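Up next is chain A:
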Amino acid sequence: MAFLDISHLEKSFGTMRVVKDFNLQIEQGEFVSLLGPSGCGKTTVLRMVAGFEAPSAGSIRIDGKDVVNLRPNQRKIGMVFQAYALFPNLTVAQNVGFGLGIAGVPKAEAAARVQEMLDLIGLPDLGSRYPFQLSGGQQQRVALARALAVRPRVLLLDEPLSALDAKIRVSLRTEIREIQQRLGITTIFVTHDQEEALSMSDRVVVMNGGIADQIGTPFEIYNRPTTRFVAGFVGTLNNFNAIVTDAASGGIRIGDSVLTLPQPVNAPNGAAITVALRPEAAHLGRAPGREVILNGTIAEVHFMGSVIRIKADVAGTMLSLDTFNRADTPPPPVGTATEISVSARDFIVLAD
Partner candidate 1 sequence: MRKLSSLSANRLSFRINAPLRWVGVLPFFIFVGLFLILPTLYIVVGAFRTAQGDFTFDNIIALNSAVVRNAYWVSIKISVMSALIGCIVGFAMAAAITVGGLPKSVRNPLMTFSGVASNFAGVPLAFAFIATIGPAGLITLWLRTEFGIVMARDLGFNLLSTVGLIVTYLFFQIPLMILIITPALDGLKKEWREAAAILGATGPQYWLKIALPILFPSILGTFALLFANAFGAVATAFALTGPQLNIAPILLFAQIRGDVLGSPNYGYALAFGMIVITGIANTVYIVLRARSERWLK
Partner candidate 2 sequence: MSGLVLWGIGMLVVGVVLGRILRPQASIVLAALTTLFILFAFPGLASDLVPISADFWPVYALLLGALIGGMADRLSFYTWGVVILGVIFFILPLYGMTEFSLKMLRGIYSFEAYRVVLQDSQFQLTFSYSVIMAAFTIAFGVLLVVPTAYWVRLKTPELRPLIEFITLLPLVIPAIVIVFGYIRLYNTSSWLPLTGTATGTNILLMFGYATLALPYMYRAVDTGLRTIDVATLTEAAQSLGASWARIIATIILPNVLGAVLSGAFLTFAIVIGEFTMAALLNRPAFGPYMQLLGVNRAYEPAALAVIAFAITWGCMGLIQLVNRFSKHSRAAS
C-alpha cells in the first residue's frame, strides 16, 4: 500500500472540469513532480492534497487514512508557497517555530528544533531578522524550514522557485533535493519548468488538461514519451513527416531516405505519419552506429561557444541539432548540403 494514495480525484468549478480522474501512488520518501503548463490542474491537485480545495470526487489517503474530510490544520502536512508567505510581523526564528508553538511544544525543545532547522537550510545566524530584511532565496529557505519544523508526513511545494532569479533557482533546487533526501520525507513538487522536474524527481507526472498524461521516471518521460503532448512538452523535438513503406517490418521513408524502425508501424502502407527525433540523436556527417543518412541543407548556424546549434532543412522539416565546438573544425557555412546521420532506434513514433 502506497504511503500517499490519490485515487480517482476529480475537481470541477461549476461546469469546468479542472481535474479529471487523477490517480497517483507515492511511496514513502519519494520525490514526485507534477509537471505541466499553466491551467493543467497541477496546482489544484496539490491544493486538494493540502486541503484548501475540496475534491468533487475521489479519495486522498495518507498512511492508509482518507484525509479528504480533514481540515488543512489537521492533516500534518507541510507546504511551501510560490510567494514564500512568511509572516511579516514575526522574526525568522518565530516563523520557523510557528507550527511548534501551535502544537504546544515546550519552549526549550522548540527553540532547539528551530535552530536545527536553521542549520539545515544554511542560515544559522538569521534567526532574529525579519522577512523584509531577507532576499528572495533566503525567504524561500526559511519557508522550507518552517514547513519542515513540525516534522510533517508529506511535504508539498507549489512552484517554490518560480519567483526567484535563475541562478538562485538552480542552487536552491539542489539544496531542496538534498534536504528532502536527508530527511526522507514524501514530497510532491509542482512546477512548469521541466529542467527542475527532471533533475530533482524520483518520478515525474506530466499533466495536461486535468489528467495525468504519463507517470514515470525522468529517463522514461524523456526518452519514451507515450503521448504526443509529453513528447512535445518535455525537451525539444524535431517532427518529421514520413510515409509508411512497409508497416509490418517498420519501413518508412523520410524525404528520399528510407529507413527501418525497430518495431512495426501501426498504420497502413502509404499512410503519412509523424516521427520525432531528439536533437542530441542527430549527428552532423557520418558516424559509426548511425546507419540512417538524411540529406539536408544548412539553414542557420549559431555559434554559442562550447555548443554550436545548427538548423538544417531536411525533407521540408527544420531539424535542430547541437554539436560541440572543435577547435580544428570550423562550423559549416549556411547553404551547404550536408549529411546527417541518425540511428533508426532514436526515432519516436508519435501516437496521435
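Methods note: a contact is a pair of C-beta atoms (placed from the backbone, for glycine too) under 8 Å apart; a residue touches a chain by one contact, two chains touch by 3 or more; residues count from 1.
On how the list was made: all candidates are chains of the complex that A comes from, given by their letters.
Quick caveat: nothing in here was measured; it's all calculated off a predicted structure.
Engineer: Chain A is shown by itself; which of 1 or 2 touches it in the complex?
Structural biologist: 1
Engineer: Would you tell me which residues of chain A are touching candidate 1 in their complex?
Structural biologist: Interface residues on the chain A side: 50-52, 71-73, 75, 77-79, 81, 83, 85-90, 98-99, 102-103, 132, 143, 146-147, 150.
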